[in-house]
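Below: the structure, in structure tokens.
With one protein chain removed, the remaining protein chains of the complex are shown where they sit.
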Amino acid sequence: MKRLAFILLFVLLIALFTTGCWNRRELNTLAIQLGTGIDKIGDQYKLSVQVVDPGEVAAAKSSSTERSPVVMYKATAPSLFEAYRTMTVNSPRKIYGSHIRVLIIGESLARDGIDKVLDLFSRDAENRTDYYIMIARGTTAESVLKILTPLEKIPANKLFASLDTSSKAWAPTTAFTLDKLISQMVTEGQHPVLTGVIIKGEPKLGETQTNIKQIEPSATLTLSDLAVFKGPRLIGWLNRDESKGYNIIMDNIRSTASNIACPNGGSITLELLRSKTKVKGKVISGEPTIHVQVKTEANIAEVNCKLDIQDPMTIKYLENQAMQKTIDLMKKSVKTAQTRYNSDIFGFGQAIYRSDPKYWSTASKHWEDLFSQLQVKYKVEFFIRRTGTTGNSFVQDIKG
Amino acid sequence: MNNGKISVQQMAILVLLVVIGDSILIAPSLVAHFAKEDAWISGLLGVVLGTLLAGLIYFLSRLHPHATLVQFNRTLLGKWMGGIMSSLFLLYFLLNAAAMTREIGDFITTQIMPETPLRAIHLLLVILLMWALYSGIETIARTAELLFPWFVIFFVVLLICLAPKIEIDRLLPIMGHGFMPILQGSIYVIVFPYAELTVFLMLFPLVTRNKHTNRDFILATALGGIAITAVILICILVLGPYITAHQTYPTYALAKKISIGGFLERVEAFLAIIWIISIFFKTILYAYAFLTGFSQLFHLRNERILLMPSAFLFFGLAYAISPNIIYYDYFLTNYWPLWDFTYALVIPLVLMIVHLFRRKKRAHSV
Partner (left out) sequence: MGSGSAQHRNHINLFREALGQSPDLIIREMKISNTVPAAILYMDGLVDVQSLHDFVIKPLMSVKFKDLNVVLPSKQNLLELLVEEVLGAGEMEISGNSEELIKHLLSGNAILLLEEKRDCIRIKVAGLEERNVTEPLTQSVVRGPMEAFTENSQTNIALIRRKIKDPNLWLESSSIGNVTQTKVSILYISSIASDKVLNEVRARLKKINIDGILESGYIEEFIQDKTYTPFPTVYNSERPDTIAAGLLEGRVAIVVDGTPFVLLVPGLFIHFFQSSEDYAQRSDISSLIRLMRYLAFCIALFAPSLYIAITTFHQEMLPTSLLINLASQREGVPFPAFIEALLMEVTYEILREAGVRMPRTVGQAVSIVGTLVIGQAAVQAGIISAVMVIIVSITAISSYVMPSGSMSISVRMLRFIFMGLAASFGIFGILIGIFGLIFHLCNLSSFGIPYMSPLAPFIAQDQKDTLFRLPWPRLLTRPLLVNKKNIKRQKQVK
């Protein structure tokens, strides 16, 4: 039986040396794709891929070389996968997709519907689902990916990082990953939104290396407010307040700033620390209603008026003001969704389904009509906890 | 490799691994397909019903505590009928072992190494399988014992790391679609984990029994089912019913979601060790059952001569069992449950009835 062991060992050795190149890709044969942009040209898709040049971005090397840190490859084909493979004619290396940071979809394609382009990204084993999806507002995905950015050498990384940071510290933005988007698109009684990205400044100048040599770049990439979808199609945009309201309802707020007017001029800014929103659907005698409950804690961050914030009554007053403001934001947002777009981006239908699946099975067919008439009740509890390191502002005591 | 003895603790671990087996990888998708948000209820229901089924299998083995399935088939049904029955079971063991090998191969080629030919993966697996069978059942049991803590650690890590991603709302509405879908879903929690415990009919005689054997067996089966239910539950909580049902391997998609502090992420290839451990041990036990069953059926003195031929058999069958993954999944969803129930419920019941009948007859004749 020793022989058997040897035979097994032998077979294993043969297996080792004859096989084993199928999935192998050395690091220096990969074109690491960090940003992907998709536009539509006629019936075809135009795929733009931002590939990093590792030699240019590596931490150890000095950044004085003249080469751009990223390279863009483009291809146009009837299907995305085909476009990827067509790309090999001008890329020396195979495009590697596991590290995509952002997927940018041109606005015109988004208005046509994004469903068809997403299948590849969810099917391919190489792709992960942890990158952010954005809409190039008023421009093409290609031109967004062409802008060179300072500080972060890789533009795609810049977009990822700034969306990541701002979704945590600023209410109007929200980060959408592929799986979240897909599950929102397939969930009944729910429509997705996506963050937009805009080019500020001169797009043409932004494409050159000089863009990142200036103290104030000629063109920068900025996150814009939210794009509203109905099904897979983009139908419009929310403004900043509406975006904020959307994020409050969706419980996407981690921290943000909120401004309240003082009774005698000036304003006070609050820093939101925690916010928790619960959306509950209820059907009372055949009438669906939505209850939105918000519980927020905040600190006073900035005082620009003469107000005695050491008086508990003032705090009470501020809390009431803030509460009213939160409700206003949400109301505005819901109203826009109901009247202007008639798209249930808040998943109110889903909330109804969760609380009363029987009612939903009949209501789902004409949910669009029901949604535009939907009663939404708000309840906000707002707590101001601390006033920062000082009490009343020195603004009060400035002489003269 | 025949005369090995395994301790009760080792048996419990093997039972647990067989129960979890391939279910950890495929059950969430199958169950969520029918029961949607209520998949976890299906899971619990499956655990209860499945444990009963496991109890039945266990009870059957206790009727002849010192005989394996093949041996008591002979005493119960006679040389020819018993032989036919045993051959059927051998076919079952063989096909299951091959199917399980295929399942690992399919998983690897779908998720981890898409360009690698299936047969290369199978070759590696079959070599390892032979290596394990060559070492004997005691070594297999000890290896299971050694790997089990890792299995538990990785499993718990998987669950804990996903805790921040849980959204309780995804469970609502509870029983929104009525009871039938739940029942339908629970079939898959009964079949693949529990019905396939039939393989232990070849192993129970090897167990050195102590006073806890019965309790430990039932405990292990229940725990295994609870583990599967936990996976189903976390799939629903993190991925939602839709994605769970539409992913080929939702547990792997689950592992992909892990991201803690920006550094503990992209670890799914490591977590794949969980289901490779459990599926592989299930495969080993089925292969072992096939080998020992074959040698007992034909009274072979040295079963090691079967190693090489059966290696080729497993290798060939694993590839030939299905032309593509769609066929395999279709078969698995629609026909495999019946195939499993035949061997785990119908035939055992028949055997039990024959046993009772014979005993009565013997009592009469005396």
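To keep things simple, chains are lettered A and B as they appear, and every chain counts its residues starting from 1.
Assume a contact is a pair of C-beta atoms (placed from the backbone, for glycine too) under 8 Å apart; a residue touches a chain by one contact, two chains touch by 3 or more.
Just so you know, these numbers come straight off a predicted model, no measurement behind them.
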| item | value |
| --- | --- |
| Options B:59, B:179, B:270 or B:330, residue touching the unrepresented chain | B:270 |
| Omitted-chain contact residue, chosen from B:17, B:124 or B:332 | B:124 |
| Residue in contact with the excluded chain [from B:87, B:110 or B:135] | B:135 |
| Identified contact with the non-displayed chain, of A:7, A:57 or A:169 | A:57 |
| Residue among B:26, B:44 or B:108 touching the omitted chain | B:108 |
| In subunit A, positions touching the absent partner | 15-17, 19-21, 23-28, 30, 32, 34, 52, 54-61, 96, 98-99, 101, 126, 128, 157 |
| Chain not shown, touching residues in subunit B | 7, 9-10, 108, 112-113, 116, 120-121, 124-125, 128, 131-132, 135-136, 139-140, 142-143, 145-147, 262-263, 265-267, 269-270, 272-273, 276, 280 |
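Just so we're on the same page, only the chains that are shown with their structure count from here on.
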| item | value |
| --- | --- |
| Intercentroid distance (Cα basis), subunit B paired with subunit A, Å | 42 |
| Subunit A-touching residues of subunit B, taken from the complex the two chains share | 110-117, 120, 123-124, 127, 130-131, 134, 169, 172-173, 176-177, 239-240, 242-243, 256-257, 259, 265-266, 304, 307-308 |
| Parts of subunit A lying in touch with subunit B, wherever the complex brings them together | 1, 4-5, 7-8, 11-12, 15, 19-20, 22-23, 125-126, 128-130, 179, 182-183, 186-187, 353-358 |
